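What follows is a single structure, and I will ask about it in a moment.
A single protein chain has been omitted; all remaining protein chains appear in their positions.
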Amino acid sequence: MKSANNILARIRTATQIKSHLPVEKSEAEKNVLEGVKAAMPKDSVGLWQQFRTELEKVAGEFYEVKSNSDLAELLAQVIEKSNFNSLALDGNADALEIASRAAINLAALEIIDVTTLAAEERRERLSNANLALLSAPYAIADIGSIVLFPNEMTSVLAHLLPECVMIIIRQDQMVANLGELFAQVPAERAKSMLLVTGPSRTADIEKILILGAHGPKRLIVAMYKK
Amino acid sequence: MKVALFIPCLTEHLFPESALAMVQVLHHFGVEVEYVEDQTCCGQPAFNSGYRKQILPIAERFIKLFQDKEYIIAPSGSCTAMVRVFYHELDLKDHLKSALADLSQRIFEFSEFMVKVAKVEKIPGRFFHRVTYHDSCHLLRELGVSDPPRQLIRSIDGIEFVEMEKPDTCCGFGGTFSVKYADMSLAMVERKCRYIVESKAEYVIGCDSSCLMNIQGYLTSHRLAPQTLHIAELLSRSMGL
Partner (left out) sequence: MELTPTKIKAYVKNALLDGNLKTAVDRATQTALTKRQDKVDHMPYWEDLRHAAHAAKREVMEHLDRYLEEFEKNCQKNGIQVHWAETAEEARAIIYQLIQDNNVKSIVKSKSLTTEELHLNHFLIERGIETLETDLGEYIVQLLDQIPSHLTAPALHLTRKDIARIFQEKLGVDYTEEPTELAAIARSQLRRKFLAADMGISGVNFAIADAGAVTIVENEANAALTISVPKIHVAVMGIEKLIPRLQDLSIFLRLLGPSATGQKASSYVHIVSGPSPASRKEGPEQVHVVILDNGRSKILADPQLRELLFCIRCGACLNVCPIYQQVGGHSYGWVYMGPIGATLIPSYLGTKAGKYAPYLSSLCGACFEICPVRINIPHHLVKLRNDIVNDGHSLLLERLGISVWAFLAKHPLFYRFATWFPGKLQQLLPKGKSFPGPGWSPNQRPLPAFDSRGFRKRLKELERKKAI
């Protein structure tokens, strides 16, 4: 690879020249870790409360649920209140069960199992879906983020195309910050990761905040609390 | 305590009163002053414009003239910064480099010296006026001086001190910048003067005559009420010197 070699050769020559740059405080990273730690809530209740605060700051919606029937009820409420008529699922059996339960009293609800659709059809159907129901393996408290691993998902478009996305997380999957996440999740897994913080947004028009730029307008997080 | 005066060229040629006021104030606090003969310019305008080679002999001259002084004081943040910070970037001979390192510990801007070295806490006298303060860029960001001038101002009886909006925004002088990009420089001083007028201050105090000259020029030609006043002159007036 001629270009690669040329570039690397030029870089090697360049870096033989010693830098004039200031050498930074070696304590800096340590101080950051301590500072971040000091700002962390002390217990798991504190953690999810912090998550809730941060999520709501970025216009996310937060609900606590204690059981599958709780969740089904929440789902039904959201669908009814917003007049949704199509719900996309990513093939998760639990989610299907919950959705069916929610749909019992909802006349016109269409349930789409994304995994049964071919790629072309998926895009179309998901674009027209109002709501998607997914579950996430982790959440990050200090920034109110949801952690997804796209390679482990049956459909990434399911959380991007519909106008509203509901994500289920478990309280014991809440981590304090990104550093903690990297400590818990091996690099093999973490290198294909997506952090979602609130619905999509833009401020490109006169710095006015508008939700739902190209992705979801609403993000709902339902947390299973023990 | 004896201090050597480092007089910026702008002060020497256009604003000698500010330096004279500084001398009067220092005398009052029992500080002896010495004028180093044959001092000229620190080299800042040329250095900032990219003429590093030409500065070298000027810097060498400065270091030799001032190296044995106990303290060196300038009524200017930018000139002090030039010596204390930027001279270190020059290709000086080794013995001058170490002389500079030593000298750097003993060179101060005036208000900085008053508060940090002379430990002045209160300025006697009174000044029954409303004033605001402009942070000169090098004084603030290269020397880290923000509180000392404010402390001195606040300590004066009868003075009403108000902060203008964004006091640390550049006044637009920037030396040759005001010539090269005159329109841009003008827009910047216009904005600064707007903040000054909005603060309703009668005087805007500063530690650098270059900034004050720039600001006063605009205030005068637009017949705006506020007046610029160098901190040394504020102090000497309050003290009735």
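Order of writing sets the chain letters: A and B. Residues in each chain are counted from 1.
Note that contacts are C-beta pairs under 8 Å (C-beta built on N, C-alpha and C of every residue); 3 or more make two chains touch, one makes a residue touch a chain.
Small disclaimer: the values here were computed from a predicted structure and weren't measured.
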Visible contact partners (per top-of-document touch definition) of the missing chain: A, B
Hidden partner chain, touching residue among A:H20, A:K42 or A:K81: A:H20
Could you list which residues of chain B touch the chain missing from the display? 5, 7, 9, 11-16, 19-20, 23, 35, 37-41, 43, 45-54, 57-58, 61, 89, 137-138, 140-142, 168-170, 172-189, 191, 213-214, 216-218, 220-221
Since one chain isn't shown, list which residues of chain A touch it in the complete complex. 1, 3-4, 6-8, 10-15, 17-29, 31-32, 34-36, 54, 57-58, 118-119, 122-124, 127, 143-145, 150-151, 153-157, 160, 177-179, 182, 187, 190-208, 210, 212-216
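Following the convention adopted for this analysis, only the chains that are shown with their structure count from here on.
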Can you check how far apart chain A and chain B are, centre to centre, with Cα atoms defining each centre and the answer in Å? 53
